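Let me give you the structure first, and then I'll get to my questions.
Removed: one protein chain of the complex. Kept in place: all other protein chains.
In this document, chain identifiers A, B and C correspond to the written order of the chains, with residue numbering beginning at 1 in each.
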Amino acid sequence: AAPRAKVRIALIVESTVDDKGWCQSMHDAITAVQKKYGPAAVEYSYSEKMKPVDAGSAARQYASKGFDIVICHGAQYKNLVLEMADEFPKTTFAFGTSAEVGPKNVFTYMPQSEETGYLNGLIAGLATKANVVGVVGPVDGGDAARYDRGFVLGVRAVNPKAEVKVAHTGSFGDFVKASELAHTQVKAGADVLTGSSQQALGALRAVATYHDKPIWWLGQDVAQLATPERSKVVAACSYDYVPVIETLVAKRQAGVLGGENLPLNFKNGGFVFKYNDAVGPVLTKEIRGKVDAARASLAAGKLPLDWKSVKF
Amino acid sequence: MSLAHLLQDVLSLGVFFSVALLLAALGEMFNQRAGVFNLGCEGIMCMGAFLAFLPPYLVRTGPLAPWANLAGFALAMAAGVLLGLLFAVVTVTFRASQGIAGIGLQMLGWGVAGTLFRSHIGGVTGVEGVAAWRVPGLSRLPLLGPVLFNQNPLVYAAFLAVPASWYLLHRTPWGLRVRAVGTHPRAADSMGISVVRVRYQALALGGAMAGLGGAYLSLCQAKMFADDLVAGRGFIAVALVYFGRWSPWGIVGGALLFSLAQAFQLSLQVGGIKFPYEFAVMLPYALVIVVLALARRSRVVGPAALGKPYDRELRV
Amino acid sequence: MRPAPTHAPGPAREAREARGRAAAPSSSSAGDAAPGALASGPIGELRLEGITKRFPGVVACDGISLAVRCGEPLALVGENGAGKSTLMNILAGLYQPDEGRILLDGEPVHFRSPADAYARGVGMVHQNFMLVPNMTVAENVALGMRSLHDGLRLDLALARRRVAEVAEHHELPVNPDAQVWQLSVGEQQRVELVKTLCLGARLLILDEPTSALTPQETDDLLTRLKRMTAELSIIFISHKLQEVKALSDRVTILRHGAVVFNGHTADHSTAELAALMTGREVTVPRNAGGAATGPPILAVRGLRVRGDRGHLALDGLDLELRAGEILGLAGVSGNGQRELADALAGLRPAEAGTIHLDGQDLTGCGPREVIARGMGYVPEDRHHEGIVPSFSIAENLVLKDFATGRFSRGPLLRLGEIARHARALRERFDIRCSSTGVAAGSLSGGNIQKVILARELARRPRALVAVYPTRGVDLGASEFIHRQLLALREASAGILLVSEELEEILNLADRVAVICKGRILAVLPAREATREQLGLLMAGVARA
Partner (left out) sequence: MPRFRLLYAGAVVLLAALAAAGAGALVLAAIGKSPWATYAVILTGPLQDLFGATEILVRAVPLILVALGIAISFRSGILNIGAEGQLMVGVLAATAVALALPGLPRPALLPLCLAAGAASGALWGGIAGVLRAWLGVNEILSTVMLNYIAAQLYTFLLRGPMIDPDELMTGSGTPQSVRLPRSAWLDRLVPGTRLHAGLLLALALAACVWLLLWRTTLGYRMRAAGAGSKAARYAGIRVERSLLVAMLFAGGFAGLAGAVEVLGVHHRAIEGISSGYGFAGIVVALFGGLHPAGIVPAAVFFGLLLVGADMTQRSAGVPANMILVLQGVIILAIVSARMALRDAYAQERAARLVRRLFPARGATPARAAPGDPAP
């Protein structure tokens, strides 16, 4: 439902809103909501490249200028949100990833990204001819850690013979290193790769250089389906924060300023998943069948994933 | 997978990864040989990476498309020359402190590239880039073939630049002037060599090479551009000059050591290690330090006038 | 090309002047453009008119006018800081004058860089060597040869040939392929000379060329220069008036940036010249004391020490220094003097042998312990080893004692005491400076030497090692330094005076030890030693 009064939303991100990854998905959701309700109903402003200390001043500036909802899009902003929540009790703050329940004017959100990883893992397990699958991880933490583990579960579920090679660049933003890692994975025999966070684009770009080889990529963001490298992307799934934003707006209108955790999963529509129909024969009927079935069970909440059990 | 196979992969990837560092470090070597310490190498690489990426990004099809990469390299080098000259104005003509000016240049290069990219292109964007070029015949050699002769054209160019740099430094009049100006500028000046001019030239050349190193990153290695694509490689290139003790051979050794270690640690991770991956990521950095600490041979001190602005009338 | 005039012995200046006037102003041919064609005789008359050069805070040259007539060796003398080097740097194109002009055969010339000066035949051998140490002799020469700088390939063979030609023509043997840093000071001086000639100098400016040379090398150089006057004009700067007398026809004296005297060398005695230079009577201090009888204070036995290049620089050296004596250590430089001095100061480890100071074993001690035991050291390289140039004079004066109770309280420095100390020493040692707070590096060479000496003497050392203490120092300051050394001797300290100047050693020392190839060849009472005998010993030709 459209808000009764104008809502002012501010977003604080660590990289940029066009990073085809973590930050862009939130930005896209807010602009989608803004479009839906009309710019008269939703005002939106964002700050990019915010180190935690800068985020502190930006968030406070937003709050004191009367923004209603201040979203600090990263768990590293947790403290400053908790601190400011005391000082600005009338403002709604939100940050994620976090599964904790915050104070009464703080929402947290947590993508249960093992689900997206699991679907991609199913495809990888079925699509690999070499039975070697590669994961280009940034740092083993947060939603990336969950995605990677879900991915491993997915591969194992359909192809116990396949080996999943998980490696990390140690950085969220070093594209060149991600590219180096992807090349190393390919040389080591991997023919299906995936990766998370913005650095993954470096890996995707590396995969795309193997034009004429059957080497495939599974995207952790549907924006990747719009890149020139899309011919390598078999499928992609990503976070859809639109429900989160709508919830934030609706709850605020209803007088609830926080105190809840909003998970993202297939069940609540927090994820989108897309095949790349143009990718050709690699996307077999079998794959579609298994993935669709799994997606249905996930959406029904009937497929628990014990991602914590995966060690690598 | 066989050990030989692994070795071949590590070697060929190591060579592939080393080129940006190698080019930038060779350029920095010329700067330092002429007595100027340019910590702004990183910024020049950023600009190089960005500008090299522009033509192939803008001209993807059409009759001009095949030339786009070349235009990219040319732009990157031209920008490198300009930034090198800017640095020369600041440090040679105004004789500003080189270390701090270098950090300024780094911020400027990174900032301009990032700002223009952000406001005119945005996002993270790939380009077709430059493909590997097999040397006919040689590429079929066992082991060496894939390692050395199935690489990007710029890889060959960079490795040819090593002996070329040596020749330039030690067998040409210009090299003689550069070495003199970096060791004993007053002596060079007293023989009618213009210290200022030689330093400008060296900085222009160094800038061009750093720009090319950046172009390698965006057009040959990552084949994409993103803000902060260079991510500190310029600083590593500067460190490699010290590692290589101002000699092209030492520098190529350092660049290879670092990149092979990088390729090795990635292979190690991909092979499934049993310790926290962070320690694998540290490996190349730690290795460079350890090798130097163990080498400990005669302390080759750098060009004697390194870092010291020169003025004829200033008392030494 | 004119026939080379025959060498005119003695003060045959009328003949030379006549030749100079006759010389056509044909001397603008590019320096080395035509290899093989060596300097085509002296250049014409060179005139400096009203040259003024200011540096921040000083007027180094204040309206100086000067003429160098063709083929007439001119000597330029003056105290440290009088402006000699500055003036010559202007003539050589390195500095631009603020005012005034240079005329070559009446025609104004403008030297924007040394290259311009060389192109007109003006070349300079600088006070500090202008050689790139990690290059070969040929490379150093090639650096200045314009004709080699066009192509892509460096034609070192041409440079080598050129060096060989010049070396042969002027009988200045040098090895074109030697690395400069491996050469001795004397050899480097020769290389400088060859280099300057190779680049086409026909007016040769020599800024204190002899200050680092041994007596033999000096004599040798003077003979060669004398011979060269047949072909070249020469301006010669030196603090040693005997050399001035020996070489020059005319002498110009500068003081405080202005010409105070201009005349024929032959018409004046060295004493007169010295008085003109300093503005007062200069007497040569001499050691008048009897033979030292004090107990041995410094004893060195069988000392073996390696030099920088790994060779055995000291090979079983024995030496004994008594309290209250000055022991002169004579020798050609490079025979282990430097290493001996460093070893005595604890800066160089001994491979074998012992060093005892005042009966205590100092072998293996670092500089800190050695200093604490009362050893003083006036090192050779005053700019780098003697002072911290960017530190103030006051700070430099306590470089060895800042941590003692006198200058510090606990961890804190006693700045007041340090300043007082500096003022007192400035007074006592006549250090010429605007204040003791200025950077020591900004002082002239002689004053830097006084700072070092003041620091060392104020510590009342038991033994003092002084290496070339008056090198490059003007007459007045030398005299002063010599007096101070004698006074220290009176205070019954032992002094090891390392010098290449036999005058200095014979005037000051009680005994003379001659070092050659890392051993002491002989120890003689100074009264009995003669120059000739010492010269032979130093060359390793004779035994005592």
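Just so we're on the same page, a residue touches a chain if its C-beta (ideal position, glycine included) is under 8 Å from a C-beta of that chain, and two chains touch if they have at least 3 such contacts.
Predicted model, so just to flag it, every value in this text is computed and none were measured.
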Contact list for the unshown chain, restricted to visible chains: A, B, C
Among C:223, C:390, C:435 or C:530, residue touching the chain not depicted: C:390
Among B:57, B:73, B:110 or B:310, the residue in touch with the chain that has been omitted: B:110
Listed residues C:98, C:155 or C:430, member touching the removed chain: C:98
Option touching the unshown chain, where C:180, C:371 or C:526 are the choices: C:371
Missing-partner contacts on subunit A, residue numbers: 14, 16, 45, 47-49, 51-54, 56-58, 60-62, 64, 75-76, 78-80, 83, 87, 97-100, 110, 112, 139-143, 145-146, 170, 307-308
For subunit B, residues in touch with the removed chain: 43, 86, 89-90, 94-97, 99-101, 103-116, 118-120, 227, 232, 235-236, 238-240, 242-243, 276, 278-279, 281-282, 285-286, 288-289, 292-293, 296, 299, 309, 311, 313-314
Where the missing chain touches subunit C, by residue: 54-57, 98, 345, 347, 366-368, 370-372, 377, 379, 381, 384-391, 395, 399-400, 402-403, 408, 411-413, 415
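By our rule, only the chains that are shown with their structure count from here on.
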Mean-CA-position distance for subunit C and subunit B (Å): 45
Inter-chain centre distance, subunit A versus subunit B - centres from mean C-alpha coordinates, in Å: 35
Intercentroid distance (Cα basis), subunit C paired with subunit A, Å: 75
Parts of subunit B lying in touch with subunit C, wherever the complex brings them together: 171-173, 175-177, 179-180, 183-184, 186-194, 304, 312-313, 315-316
Residue ranges of subunit C touching subunit B (in the complex, touch as defined): 55, 92-95, 113-118, 124, 126, 128-135, 139-140, 142-144, 146, 148-154, 195, 199, 441-442
Sites on subunit B touched by subunit A in the complex: 1, 9, 12-13, 16-17, 118, 122-126, 129, 131, 217, 221-224, 226-231, 233, 262-263, 266-267, 269-272, 277-278, 281
